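Below is one structure; the comments refer to it alone.
The complex appears here minus one protein chain, its other protein chains still in place.
As written, the chain order gives the labels A and B, with residue 1 at the start of each chain.
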Amino acid sequence: MSTLFDITLIVLLIACSIAVVRLKDLLAATVVFSTYSLTMCLLWLHRGAPDVAMTEAAVGAGVTTVLFLIAIGRTTGHEK
Amino acid sequence: MLEALWQNLDYAASVVLFCIGLYTVITKSNLIKKFMGLNIMETSVFAFIVALGVVDGGDAPIMGAGAEPPFINPLPQALILTGIVVAVSTTALALSLIIRIWKQTGTIEADELRELE
Partner (left out) sequence: MIRRALIVVLLIAAAAPLMLAMSQLPPHGSSETPPYTHISPYYLEHGAEEAGAENIVTDVILNYRGFDTQHEVTVIFTSMAAVLAVLLLDPPGRQRAVQVQQPVPVSTVVRFIVRVLAPFIALFAIYVILNGHVTPGGGFQGGTIIGALVIALSLVMSKEDADALLPRKAEHLLQAAAPIAFFVVGLAGLFAWGEYLYFPRDEELRWLSTLMLIIIEIGIGVGGACVLIRIFRAMRAD
């Protein structure tokens, strides 16, 4: 049932983005952001765009998350 | 209109994600949180453009063995590959600027930075 899978992925995307907005602890927000990137990659893979999905997986989970973690480690880890 | 919107669910989801990202950029005062909102806006636009090229029952556009028409439109994917690279470049630069601001002033909240001038 590909439609059910699509709706699940889209609901998960919106839930992850709302969680990123609402979380005060920046470390938790970074982990949820990495999940958002992975769900976007799955959505693109399901739609038939493997090049874009591989780039987003490598960049989103590999590079962006690590850079965010370094920035949070060197500044404050909490939002006021 | 709701029927057509239900069929174009992907496009409607991109608009919703874009608005969530824009809300984050406008409302939150922490610079890192603002930047996460900007990243959400960027990925929502990528999702919209890739979804424009999808064809029902189409395969990925790779002409190997066992690939049959119809194929998915390959042009939006080429645009978005460049877009993702530019997004990661701006992420790296913005985060290093935030580290520099922390070193110089000791705060990364936009409200406190505005009062420092």
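Going forward, a residue touches a chain if its C-beta (ideal position, glycine included) is under 8 Å from a C-beta of that chain, and two chains touch if they have at least 3 such contacts.
Just so we're clear, the structure is a prediction, and the values are computed from it rather than from any experiment.
Chain B meets the missing chain through residues 1-2, 4-5, 7-12, 15-16, 19, 22-23, 26-27, 51-56, 58, 60-64, 69-71, 73-78, 81-82, 85-86, 88-90, 92-93, 95-97, 99-100, 102-106. Annotation for chain A: contacts to the undisplayed chain at residues 50-51, 53-55, 58-59, 62-63, 66-67, 70-71, 73-74.
FYI, only the chains that are shown with their structure count from here on.
Taking each chain's centre as the average of its CA atoms, chain A and chain B sit 10 Å apart. The residues of chain A lying in touch with chain B in their complex are 6-7, 10, 13-14, 17-18, 20-21, 26, 29, 33, 36-37, 40, 43-44, 47-52, 55-56, 59-60, 63-64, 67-68, 70-72, 74-76, 79-80.
Considering their complex, residues 9-10, 13, 16-17, 20-21, 23-24, 28-30, 32-33, 36-37, 39-40, 43, 46-47, 50-51, 53-54, 58-60, 62, 72, 77, 80-81, 84-85, 87-88, 91-92, 95-96, 98-99, 102, 108-109 of chain B touch chain A.
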